[in-house]
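Taking it in order: structure first as structure tokens, then the write-up.
The block that comes next holds subunit A.
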Amino acid sequence: MNNSEKLKIPSPAGEEKKKSGSYFDLAIIGGRVIDPETKMDRMADIFIRDGVIIKVEKTKDKIKARKTIDAKGKIVVPGLIDMHTHLREPGREDEETIYTGSCAAVAGGFTSICCMPNTQPPIDNQETVKFVYQKAKDAKCKIYCVGCITKGQKGEELTEIYDLVRAGVVAISDDGLSIANSQVLRNALEYSRMFDLPVISHCEDLNLSACGVMHEGFVSTTLGMCGIPSIAEETIVARDIKLAEFTKARIHIAHVSTEGSVDLIRQAKKRGIKVTCEATPHHFTLTDQIIRTFDTNAKVNPPLRTKRDVEAIKRELSDGTIDCIATDHAPHSIEEKEVEFDAAPFGMVGLETALGLVVTELINKKVLSWAQAIAKMTVNPARILNLKAGRIKKNFPADITIIDPKASWIADPTKFQSKSKNSPFGGRKLRGKVCCTIVDGKVVYEG
Partner candidate 1 sequence: MPRKQKSMVVMDTKTIQRALVRIAHEIVEKNKGAENMAVIGIQNRGAYLAERVAKLIEEIEGVEIPLGLMDITLYRDDVQTKLEQPVVQKTEILFDVVDKVIILVDDVLFTGRTVRAALDQIIDFGRPRSIQFAVLIDRGHRELPIRADYVGKNIPTAKEDRVKVKIKEVDGEDSVSIIKQ
Partner candidate 2 sequence: MKLKSKHLLGLEGMSRKEINLILDTAETFKEILSRPIRVVPTLRGVTVVNLFYEPSTRTRISFELAEKRLSAEVVNFSAAISSSRKGETLKDTVRNIEAMKTDMVVVRHQASGVPYFLTQCLDSSIINAGDGAHEHPTQGLLDLFTIREKYKNVKGLKVVIVGDIKYSRVARSDMWGLSIMGADVSLCGPSTLLPVEIDKMGVKVYSDLNKALVGADVVIVLRIQLERQKGGLLPSLREYTNKFGITKDRLKRLNENFTIMHPGPINRGVEITPEVADGPHSVILDQVTNGVAIRMAVLYLLSGGEGKVE
């Protein structure tokens, strides 16, 4: 029992609470509660007050809460964390804003999301970080800002990283672009080590990927499209691992997509190098075969790879080499996507289909247990980013997602909360649906 409970400090609504016998703002009862950190996975009730989890236990007493959510048959997990989204604000508010992105996030069960800094202008200075956090006050979920590694994402000069840290960035990245100059990345790794700040690396050798628009393989050969070879990613993953080893800094490899990349990371981890990585739902679900219909919504970077790569991603999710599942939510307008395949921008939205794909493709296919899957979407990203989140535990913020594991639904991009609809998953049958998303004890989404 914590202090506030012991002392029974009267709250402004104290009288009312007493009358109705409510000690708590919110109670979630009868659900199967998973806290991946402690490997807790059992029936429990959760009691919340003032945005904080007060207790997690199975109680037979009469529930005394202002609001009670019956979670019978549901799975109650820590609010999901997406460490890789693009919210397009500032600059492309026609595609997404911080607010609409947060609406999409909570609809997808996410209570915290990290926005990448490749906006227009890029988030490479304190003022822009402050702008993002100002806008984030109206958001439905928690927004964490990632700052640029280099000024203007040009890959040349380091940003004022200390300033960015003071403004509240949780990581730095030039995502969307790869830092070609190894010396610049070395400096970034060494410098950010002072702040224990993770560096998130988008690994792509731009000379190798060149004019590529899809994975280089049999399908690109058939379609006559310029390919992005696996080695475009793998050579940079190998370099980044070496740099991390040398600088003893932390590096996080964004959106791994190839068998070769995960092999390199597995070996690096074995050697004790501080490397972590993430995979996206589309990279463990789709292959380059989907490009046969020239669907620009499936044009994404890194590109959708082969069946063999998908199997490797799944294997390494299961083995633990891949720490996190992140969406790489990348909204693009219909006008930008309804063009010839070569001319379309890379990226797909993912916030609202991520959980369904995790349940359908990983949990139901026995690749991951519920606890393993949820760990990769909660406590693991929280640990990498040093966030006090991702737990269902006393004194932790009451960020909670309630999932109906059996519900089946058809993905319909036209109904997405996101401003953009560029998803290749439209019409796909998914299992596992978000029933309720709670941020700081408040219900922000009900499905």
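Here is the rule we go by: a contact is a pair of C-beta atoms (placed from the backbone, for glycine too) under 8 Å apart; a residue touches a chain by one contact, two chains touch by 3 or more; residues count from 1.
These made the cut because all candidates are chains of the complex that A comes from, given by their letters.
Quick caveat: nothing in here was measured; it's all calculated off a predicted structure.
Participant: Can you pick out the candidate among 1 or 2 that touches subunit A in this complex?
Facilitator: 2
Participant: In their shared complex, at which residues does subunit A touch candidate 2?
Facilitator: It comes out as residues 216-218, 220-225, 227, 229, 293-294, 335, 338-343.
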